[in-house]
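Report on the structure given below.
Omission of a single protein chain aside, the complex is shown with its protein chains in their original locations.
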Amino acid sequence: MDTYLVTVLNGLAMGSLLFAVALGLSLVFGMMDVLNLAHGAIYLVGAYVAVALPGDGASPAMFVAAVLGAAVAGAVLGGALAGMTRATPHHLDQALLTLGVALVVAESLTVVFGSDVHSPAAPAPLDGGVRILGETYPVYRLLVIAFGAVLAVAVYHLVERSRLGAVIRATVADRAMVSALGVNTGRVLVGVFAAGAALAAAGGVLAGPILGAQPGLDEKVLLLALVVVVVGGLGSVRGALLGAVLIGQVQALGVALLPEYASFLLFAAMAVVLLVRPAGLLPTPTAVRA
Amino acid sequence: AGSSLGQTGSGGPGDEVRLGLLVPLSGVYAPLGEDMRDGFQLYLDQHGGKLGGRTVRVTTVDEGETPQTGVPAAQKLVTQDRVTAVVGVVNSATALGLRDFFHESKVPLLVANAGADAITGDRRSPYVWRTSFANGKVGAALGPAVAEEVDGGVYLITADYAAGREMVGGFRRAFEAAGGKVAGEKYTPFGKTQDYQPYLSAIRSSGAEAVYSFYAGAEAVNFVKQYRQFGLADEIPLYGTGFLTEGGVLDAQGAAAVGVKTSLHYSTELDTPRNKEFVDAYRAEYKELPTVYSVQAYDAAAALDKAIARAGGTGGEDIAKALGGIGAIDSPRGPWSFDADHDARQKYYLREVRAGDGSFVNAVVRELG
Amino acid sequence: MTDLLTVSGLHAGYAGGTVLDGLDLTVPAGSVVALLGRNGAGKTTFVHTVMGMLRPYSGSVRLAGRELAGAPAHAVARSGVAIVPQGRRVFAPLTVEENLRIAAPRRDGPWTVERVYELMPRLAERRANRGDQLSGGEQQMLAIGRALLRGPRLLLLDEPSDGLAPAVVDQVAEVLERLRDDGISAVLVEQDLHLAFRLADEVVVMSKGRIVHRGPTAEFRSDRRRAHALLGVA
Amino acid sequence: MRTMETTAPAPAGVTGGRRPVRRGAVVAVAVAALLVAAPLVLGAYPVSMMTRMLAFAVLVLSVDLLTGVTGMPTLGQAAYFGVGAYTAALVGVHLTSDGAVQVAAALLAGLASAAVTGWIAVRAHGIVFLMLTLAIGESVHQLADTWPLVGGGNGLAGMPPVSVFGAALPAAGFVYWWVLAVAAAAFAAVVLVVRSPYGRTLRGIRDNEARMRALGYRPGPAKFGVFCLAGAVAAVGGALWAAQARFVSPGDLGFEVAALALLSVVIGGSGSLWGPCLGAALVLLVRDNLSAYVGGHGALVLGLVFVAVVFLMPRGLAGLARPRRKEVRS
Partner (left out) sequence: MTPVLELRGLTRSYGSLTAVDHVDLTVAKGERHALIGPNGAGKSTLFATVAGTLRATSGRVLLNGRDVTALPESERARRGLLRTYQHSSLFLGCTVLDNVALAVQRVQRVAHRFDRPARGFRRTQTRALEHLESVGLAGRAHDMASALSHGERRQLEVAMVLAAEPAVVMFDEPTAGMSAAETERFVTLLEGLPRTLTVVIVEHDLDVVFRLADRVTVLHLGAVLASGPPAAIRSDEAVRAAYLGAARTEDLFTGGAR
């Protein structure tokens, strides 16, 4: 039983990471209606920022600086993407465009960092483990859980409770009309995009000590984030959180309980959720149209 | 270029030999491919760009990650570039998928990594040779040693794909034959597992006295690191096939890998003059340590060197025939030769990860049977 | 009387096709111009082009002397133009309250959300409903309220009575009359001729992207036959 | 192959309908002639390359049928492509080298597997459909990767050269002609479906499913039908792929294949059928050939191509065939 409790805890840590990464994707997709397939590549940029940190076991200050640096890099990339995706309103074209950017970014990272696997260490004071229920548990992962919780509360208030949030949602619904109300929608678009990408990149730094950095990680993370977003419901912060926690547990507890089916669990969970609730667990409320 | 309605064959005789190097330069296997390219090139450089006395022109193509890209790339080498022989191939499926093609084209293929047992087993071809290893044999080499060292059950864990199952299967047969007991086994989704905590918990509660595993690439890094982060490294010794701690993977694992024991047919730490000379040369050229992958390709060049010298001409058929009679190769890994299955008959070593000066190395503990 | 809006030589259309073919129109300050015409004449195209929601191929759109042609819609909006678009275009995922709030400029204007509610109490009742949970008429009210909140100098009304019950049309007419008296100018595209005649100082008739008639309202009403011919009714 | 006139949604203002059609027919005949003549002049490698392109184009065709015509973006067609390829390979290894039998078996297997899995997917829309098809694709991939009967991760080798009417086709050029013939038939079949009343029904579903219901349609069965059809077409593509490669592995039905197929549709201009086929050729060309010249950084080139397509060809390759017009904001 205790074994499973630690697994549940670990599922929370993974869920927390997933949340940080999926949130940006969800905001950009659900609110700006752009399917940003470069999200994983931007995450990877963050992961490599963590790699580029001087030496293993950097100081916490250094680590925070890395998170901020990555966020800035992500924001710049996101802003650029926002500018580019304005060229077309079609989902599939946007997918093509952002995937193209993703390939270019990821491949450039390989040129710079090589194709070897990297695995940055957690900041020195956090690199140890604590005993929990008779098992050793990495301290760093506890910190990740806390981070996810703080992020969730902050973003929820910003997006679902403020005028800015309303402007963003309106911009998705009818960009030209928002513009006709005197709002520079271009800026809104760039802002949301940049914020989403900054979250992805910061998530990359944060996840660095757990998932490492290597070519191909971008796709895996993107896929997981997509699953989280779709399961949770597009565009809603609470949905992303719930989806992330659920998928985190599926990959931890589910795998522990049903190891033979481990490779099918992720998609099975997603299919079940979508069959029962096609719009995800907590979609932004949509009314029946008369 | 002529029409495409006739049979294809290798380039005709001539003074120059055209060789194809088919290694992954993109995708998850790219680090292996780069090492192989470097190893092959080193041999050529050391021999004035000649093999068997003939000038060699090498065409390198990207194998990619799967046969989707690997197979067409090989076809290009043979039918377009008309190479005499091809060296490389990391992915086992790609090697298996190319078997018929090389067999029918009568062009020799020297597999310098792909480990599937079947490449040189059931469907052996006179044109397909392997300078690397068979998965089952790498695993089997460690079986008796673990049975001897560990007093109690051993837990088996690996990625759920052909190579993983073959390596662990090979280990298990040899291990159980030597009287070992299996405490449990898990096959983790291949390429999809980032977090091993659920499995590590299961290992802990199984009461196993040791763990045997095979992973490669990012999975190897994550597994070994988490094995330490979750405190198992101090309690349950970890054994594995050498790929678990080889090359760039070990660099990424760093201190987390210290103490992991593996079996492999090579280590940079082999204390022989031949190896020292090789390591120094390699280091001087590429500013990094060689890996088993570099050696496998290096040795493929060596095998071709001998075969071309022996063969009457530079035709693929001649070389393929000649490969059977080249005898022992004096390799950095120690002397080895092709066996009847066209596989490398070679020694395996028990290696243990130790801290070297500034980096971590696979120290050689002893030779395995 | 000076002209607030001066449009000259306007060419515009979609995907390379031309709808407006060298259109000229002026709206004097403080007056309401009714823009009439059959379906597909190009009225909406004109309104969208003035608003900056559609970029013209060529031509000039001046608001109190300032050139706006080619400027993005938000810039046009900030210079004092507001639109009640055809088809309402309320923001479906936003509540009534949010729809109004995001329209209100940050500085104080003549209109507040509360005043809109007073004008159209139906909206107040439904303030927590999402935009797509409103009846057609309620959406139209919301679209009008949203434009009023901008406190514009120039109102572009694209069939504001569309879908409104007669009693509500009446109320809206009263408001617009008051606004006109306050000196706001408007371009009123309307199919409801009662409303158009009640509000407009001048009538402009469009056909196939061109202006085919312009004159004071009273004059237009005085010739039934011509009016019918212009509007395509026998 | 009556290709060119198939630009699915008729271009606005078909006032001069006659001439474009005739020009299209001329281009179609020319293209067909070039395709047929290719093996006579090209070497074995380019011809095998073109063979793969044709097989892949058939897969892409099925993706366009779902994505472009019916509005159901899919990442799962590689699964049926794989089912077809494995079926053909199994038939080849164990039963007969007859290409027609292999294609027929693959077609049935694709149809059946699409029918078994499709009913789940067709209930969804948009991104949810995309993710469900992805789930199907990944699950089938996982199955292929671990099922010993089909060789697991090592793939299925040992397929003899394909034979047609009893004659084995050992050389690349003959295999090419066989694949070309089958691909052309598949293309013609899909074109017919798309231009038929059923095709119109599918476009109606794409544009406004709720309205279809209000008109008395039952979109569910119609979508299920096209899903099965697309599964069958993809499987035929798989059989052709197997006929060329004579080897099948899980890599043939992985995510990468599914994604490239979907991207080919976008690059080609979704809904036009022939555009995506060109897109398929372009994508394979870049992936398999250009990569060699840029030291393994083929993905970089591919990425740049994707970006360039969006900016230079807003309506895909198919858009180039129509007069270019100024784009405007609305």
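Per-chain numbering from 1; labels A, B, C and D assigned in written order.
Everything that follows uses one rule, which is that a residue touches a chain if its C-beta (ideal position, glycine included) is under 8 Å from a C-beta of that chain, and two chains touch if they have at least 3 such contacts.
This structure is a prediction, so every number in the text was calculated from the model and none was measured.
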Fill in: Given D:136, D:169 or D:193, the one touching the chain that is not displayed
D:193
Worksheet entry | Where the missing chain touches subunit C, by residue | 14, 37-40, 44, 86-87, 122, 126, 133-138, 140-141, 159, 162-171, 191-194, 197, 218, 221-225, 227, 231-234
Discussion item. For subunit D, which positions touch the chain that isn't shown here?
Written reply: 9-10, 12-14, 192-193, 195-201, 203-204, 206-208, 210-218, 222, 225
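Convention: only the chains that are shown with their structure count from here on.
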Worksheet item: Hey, which pair has more contacts between C-betas, B-D or A-D?
Response: B-D
Worksheet item: Approximately how many whole Å separate the CA-defined centres of subunit B and subunit C?
Response: 74
Worksheet, complete the sentence: Per the C-alpha centroid definition, the whole-Å distance linking subunit A and subunit D comes out as 32
Discussion item. With centres defined as the mean C-alpha position, give me the subunit A-subunit B separation in Å.
Written reply: 36
Worksheet item: Touching two or more other chains, which residues of subunit D qualify?
Response: 142, 146, 297, 299, 329-330
Worksheet entry | For subunit A, residues contacting two or more additional chains | 110, 176, 263, 289
Practice prompt. Note which residues of subunit B are touching subunit D in the complex, please.
Written response: 1-8, 24-26, 30, 33, 61-62, 64-69, 71-73, 75-76, 79-80, 92-94, 96-101, 116, 118, 123, 160-163, 165, 189-190
Response to the item:
The answer for subunit D against subunit A in the complex is residues 67, 73, 120, 123-128, 131-132, 134-135, 138-139, 142, 146, 210, 255, 259, 262-263, 265-267, 270, 297, 299-300, 302-311, 314, 329-330
Fill in: Partner subunit B, residues of subunit A touching it in the complex
3-4, 6-7, 10, 14, 56, 110, 114-119, 121, 129, 135-138, 210-212, 214-217, 220, 251-253, 255-256, 259, 262-263, 266
